[in-house]
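For this view, one protein chain was removed and the others were kept in their places.
Then we have subunit A:
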Amino acid sequence: MVAIEAEHVGKSYRTEGGDVGLHDLSVQAEAGTVLALLGPNGAGKSTAVRGLSTLLSFDRGRARVAGHDIRTQAREVRERIALVGQSAAVDDQLTATQNLVLFGRLRGMGRADARARASQLLDQFGLSEADARAVRGFSGGMRRRLDVAASMLVRPEVLFVDEPTTGLDPMARRDLWQILRSMVREGTTILLTTQYLEEADALADHVILLGHGEVIAEGSPDRLKSMVGPPVIQLVFETGAQADLALSAIGRTVKGAVLRDLRTVAVDANHTDVLARCLEALRDVSASPIEVSMGKPSLDDAFMRLTGHQTDAPEEEA
């Protein structure tokens, strides 16, 4: 069964800098799978999530979520979905229990049912000791867990998660991944947006790479990674002059060397001996880097390779 189906949806906002938003997106997600929208700030990810979760109406295209049309059957859609937004949307002034009871009652539970369900969820999310504390004293990770718990008061057929781990520490991030995975095992379909290639890789069955409101690439995480290419070697020099010198020396012996910024040379490590050849070339011109690192391509690298452009917006600090 198809849980999320969108055909050429889009929405434009006029700003001084020209049209932004989401230009053209088509997606299809089978029930019980995870679809990730990957992209930098301003790529159109949130517009897609907000449109599909009925928070805004698309200018064009049509979409069905959990078997219902988002435009004509918004209420039926809302009965079957939940949204975990960018900021943990819980009331700071209320306790964890009060928050969940409130949301439960708005979902249609009686007070007693809502209380029982709240205590069950707080227990499962490791928050039972903090149940009577006001949320304003919670850590980022605790707030996020409460936020996700709130989306599970009634089992959603489709869960929308907008940048769930931005701002979380690695431990809290891993916990959240675990929770999302177990929801999928129970049959929930998840559409998540993220700025992290690693997150899409860890969770998604299908990834759509968005940039400037357009689909740049899509496929399984493995396919996307192969499209994005090999690991990257980064060489940082003390001065720009040294970096220039190094770039021309390396360029003579390996392909795919570029100047990432004034003092940093990036080289695609598409062969096992690339690193050795780079260092050899550097020795010949006596340019010694102050930092050498090799890692998986970042979202910036992926963009650079797939579009030939840098991402406009700086990645948010995590």
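Criterion: a contact is a pair of C-beta atoms (placed from the backbone, for glycine too) under 8 Å apart; a residue touches a chain by one contact, two chains touch by 3 or more; residues count from 1.
Convention: contacts and distances are computed from a predicted model.
Q: Per UniProt, what's the omitted chain called: "Transport permease protein", "Protein translocase subunit SecD", "AAA family ATPase" or "L-proline glycine betaine binding protein ABC transporter protein ProX"?
A: "Transport permease protein"
Q: Among A:145, A:225 or A:260, which one is in touch with the chain left out?
A: Of the candidates A:145, A:225 or A:260, A:145 is in touch with the missing chain.
Q: Given the contact definition stated above, which residue among A:125, A:138, A:196 or A:237 touches the chain not shown here?
A: That would be A:125, which touches the missing chain.
Q: Among A:27, A:43, A:161 or A:224, which one is in touch with the chain left out?
A: If we include the chain that is not displayed, A:43 is the one touching it.
Q: Among A:2, A:31, A:134 or A:259, single out the residue that touches the unshown chain.
A: Once the missing chain is taken into account, the touching residue is A:134.
Q: Using the definition of touch stated at the top, determine which of A:85, A:167, A:230 or A:289 touches the missing chain.
A: Hidden-chain contact among the options goes to A:85.
Q: What is the set of subunit A residues that contact the non-displayed chain in the whole complex?
A: Missing-chain contacts on subunit A: residues 13, 20-21, 41-47, 50, 53-56, 75, 78-79, 81-83, 85-95, 98, 102-103, 105-109, 113, 117, 120-121, 124-127, 134, 145, 149-150, 152-156, 174-175, 178-179, 182-183, 185-188.
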